[in-house]
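Quick one: the structure is below, and I'll ask about it shortly.
A single protein chain has been omitted from the complex, and every remaining protein chain is retained in its original position.
Each chain carries a letter (A, B and C) given by its place in the written order, and its residues are counted from 1.
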Amino acid sequence: MSMRVGVVGYGYWGPNLVRNVASQRAMILAMVADGKEERRQKVREAYPHLSVVADGEELVTNPLLDAVIIATPVATHYPLAKLALEHGKHVLVEKPLCISSEQARDLIALANKVGKTLMVDHTFLFSPPVTAIHKILGSGNLGELTYYDSTRINLGLFQSDVNVLWDLAPHDLAIMDYLIGEQPVAVEASGFAHFHPERLDIAYMTLHFASRKMAHFNLSWMSPTKVRRVILGGSRQMLVWDDLQQAEKIKIYNSGVEFMNDDQRYELTPGYRIGDIYSPQVGQKEALAGVMDHFVQVSRGQTPSLMDGEAALRVILILEEAQQKLMAEQTRLSRLYRGNHP
Amino acid sequence: MSMRVGVVGYGYWGPNLVRNVASQRAMILAMVADGKEERRQKVREAYPHLSVVADGEELVTNPLLDAVIIATPVATHYPLAKLALEHGKHVLVEKPLCISSEQARDLIALANKVGKTLMVDHTFLFSPPVTAIHKILGSGNLGELTYYDSTRINLGLFQSDVNVLWDLAPHDLAIMDYLIGEQPVAVEASGFAHFHPERLDIAYMTLHFASRKMAHFNLSWMSPTKVRRVILGGSRQMLVWDDLQQAEKIKIYNSGVEFMNDDQRYELTPGYRIGDIYSPQVGQKEALAGVMDHFVQVSRGQTPSLMDGEAALRVILILEEAQQKLMAEQTRLSRLYRGNHP
Amino acid sequence: MSMRVGVVGYGYWGPNLVRNVASQRAMILAMVADGKEERRQKVREAYPHLSVVADGEELVTNPLLDAVIIATPVATHYPLAKLALEHGKHVLVEKPLCISSEQARDLIALANKVGKTLMVDHTFLFSPPVTAIHKILGSGNLGELTYYDSTRINLGLFQSDVNVLWDLAPHDLAIMDYLIGEQPVAVEASGFAHFHPERLDIAYMTLHFASRKMAHFNLSWMSPTKVRRVILGGSRQMLVWDDLQQAEKIKIYNSGVEFMNDDQRYELTPGYRIGDIYSPQVGQKEALAGVMDHFVQVSRGQTPSLMDGEAALRVILILEEAQQKLMAEQTRLSRLYRGNHP
Partner (left out) sequence: MSMRVGVVGYGYWGPNLVRNVASQRAMILAMVADGKEERRQKVREAYPHLSVVADGEELVTNPLLDAVIIATPVATHYPLAKLALEHGKHVLVEKPLCISSEQARDLIALANKVGKTLMVDHTFLFSPPVTAIHKILGSGNLGELTYYDSTRINLGLFQSDVNVLWDLAPHDLAIMDYLIGEQPVAVEASGFAHFHPERLDIAYMTLHFASRKMAHFNLSWMSPTKVRRVILGGSRQMLVWDDLQQAEKIKIYNSGVEFMNDDQRYELTPGYRIGDIYSPQVGQKEALAGVMDHFVQVSRGQTPSLMDGEAALRVILILEEAQQKLMAEQTRLSRLYRGNHP
């Protein structure tokens, strides 16, 4: 029997969610809520006869719904998810799940208590490249993972409610958490704000792991050139995922490092590399459709969740620590900046 | 009257130096020294009748020479440069000038005392792209510079005598020093070693400036993919220098950031950018030839030096502070790593 | 008062047409026809309550419609367009308009007789890059146009009803016709068929113009790598349109040719080029939306048509001549191939 689903929030991501609910066979798109009339009008045009309301609380408490998807501004995730769980709904929330680990723990406990699904939309976990990389890592061909270097920079995608760290890093931290399955023991971060000190638009984050791995993230809303690249260092092979490539998103390098004395450096040329390069085929499936399937299966108890409250919590714990480091840095720097006396 | 020049060290970079001395009209290639017989043999094959010796001290003290160029392992730069200055030679030293700010200050004082030229080979300052960027920044078109993001990563160029920071960062710090002309007020660094803890092969460095600028450097000997990219953020325009591009090394983006509400994010597509892109022609001149001309002119007092001891010192001061942060980090991490008890 | 529009054919391109009709304010999506039930089902799912029929003739003769759009297999374009015009509809036909110049002339005459709009969907004429190039050529900055070199190759997009020439070349010929506005005086063509001699999957076409221009087209369904590139040679500047680029689809080269003697060829390096490169911003507008607007305006007599029957005829005349050359070549070759005796 199909799951009756309501979606709260028809802004940037909402339409994609609604479209995927509508096309998911095990789901019935039953209701959409958004506070803005022009957005509700868009919903009506696309889905005549669908019940459309203004009030998110009205939706998440509606007894006709089995599940709700929350795609509202981040600050409202927690109260809406809480209310939905209290009313016995399965809940899927846009990333980040909420704005603090305390809220996350609260929602996890509540979900367990009411026995409903709490899931965060870490969409990338169902993107074909991540699925392929996860499989490659599982094969062990890369050897022991040594470092994770991620760059997610481009221009102008300013968020209205969060800084660049909370906007972009959840993607990368969710992916990394899925791929390496280890929580860091040390978190460092530096950032820069072109406009308001409290609205960082460039952030660099470094993580260290007890297994001696290292991870680094270059996050920016202010880069004129767009880069979406992850480099995975392994003891036997290395992998590069360039998400902007159309035909070769993933490349595996049969390459290690060679120790050379100065003389050997003579021979080096720009094309220098060791071993062959292999680019596995990656499918074209829409990640969000995979999330919807997963949400159904998890809610039916058919499979454990890849993106449950605990996964969301692990991401938020890193974001919190990085945010503290960024704030501490801003305080230190404020004393070092010129022309800053009262 | 021409300058009689001797070159110490015929390893990785030495042959390029020797070749450029030989082709510099105001220089006479008078002598080469290297401790290894097979290298001396290479010199003799390429330059029959050139005086070739084994002992660097013999060269730098040779009364027939007006100037010496030192391209030996980093640890020997200081004693050889000191000896050369004491014997009244103009001195050009490979980067980094020496291994400590104390040594650098010592050499600067000595050069001033004897009234000879002390110059460090910051080759990139004469590379056509850097010359072009310096001119572009001078024009003020970019507006106020806000950030400097540098990536210099590739595979396997392990140095025998220094870590990745001291091997790669001098290039970038010398370039940055030349382009923005400001010394940082805060230096942070993180690193990773695949092999020996004291031989870092990946390093990330973050600098902050009193003018509120920020700079970040991604340095690696362990990346399967080669990247040589600098992004310069400006208040009016942004610039990207991709040194691996053959025809378009420099691109200037007439782009700022646009504030959008969630609805506007609808329209965004992968091709999204603001304004046009312009790629100025960049020449093909060999940078090292420019360094040689500069060395002659500076030694003749015809022009102030772009790469004097002070410039070298500014670079070394940043390297020293970054090195301290890296060592402190390694100490912190050693307690957090698994399986680390005696 | 809005135009009531029906669309015949809901195959590959039909859904895009229907979606754009639905979102065009001056149009009312009144009816869709397709012979296949599963496609009709798709229409009903996307547009509940829309009138959906199986028979194209029923649609194009329906008195309630002001205009019809024909997106059926090429062979049926002519009879359906003819019938629609006879019933007083404005007609927009997918490219190619029909399969012979005779049919094209017939439709042009009929459209003139009944005083209705006959338009062919040369979609690319409203794509932002073509609009931008047309403007650039209009500015005269390129000087006199000398050559047009087009490559449109990729893998596996086999058409069920036409060969690669009739599938791909109409795009390029329509674009060229719009950009240079001159009909060739000589047409040559060569082709190759991997599977059936009469189903060419690779074709090369060369055109010469009385103004001494030359054009060449590389068309393939059998290339492992995808290329969509047009090079426009001019006496002062040259232009490259790479439609697969996300951010820099158009580049203008301030470059001419330099005469060199052998000695000068010494200096040439891979990065060699003359002058700067400029990449104008290109918008993101969907071309098909522009076609719909144009169809409305032309049908209302508000603007002359960029893609009328005459434009379609000019394209078909070239296709016909190229097809003849291809058939003649196949005949010649059949005698030269090995193992070809009965």
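A few comments on the model shown:
Assume a residue touches a chain if its C-beta (ideal position, glycine included) is under 8 Å from a C-beta of that chain, and two chains touch if they have at least 3 such contacts.
Only a predicted model underlies this, so the values are computations on that prediction, with no experimental measurement involved.
Here is the thing to keep in mind: the chain we left out touches A, B, C in the whole complex.
Residue in contact with the omitted chain (choice from C:D121, C:D201 or C:E321): C:D201.
What subunit B contributes to its contact with the hidden chain is residues 48, 225-226, 244, 246-247. Mapped onto subunit C, the interface with the missing chain covers residues 11-12, 15, 38-39, 146-147, 149, 154-158, 160, 185-186, 188, 190, 192, 194, 201-202, 204, 206, 208, 210-212, 214, 216, 218, 220-226, 231, 233, 235, 238-240, 244, 251, 253, 255, 257-263, 265-266, 268, 270, 272-274, 332-333, 336-338. Against the chain not shown here, subunit A presents residues 246-249, 267, 269-282, 284.
Please note the rule applied: only the chains that are shown with their structure count from here on.
Of all chains, the one whose Cα centroid sits at the greatest distance from that of subunit B is C.
Averaged Cα coordinates give subunit B a centre that lies 53 Å from the centre of subunit C. Centroids built from CA atoms put subunit C at 40 Å from subunit A.
Centre to centre, using the average C-alpha position, subunit A and subunit B are separated by 37 Å. Within subunit B, contacts with two or more other chains are made by residues 270, 272-274.
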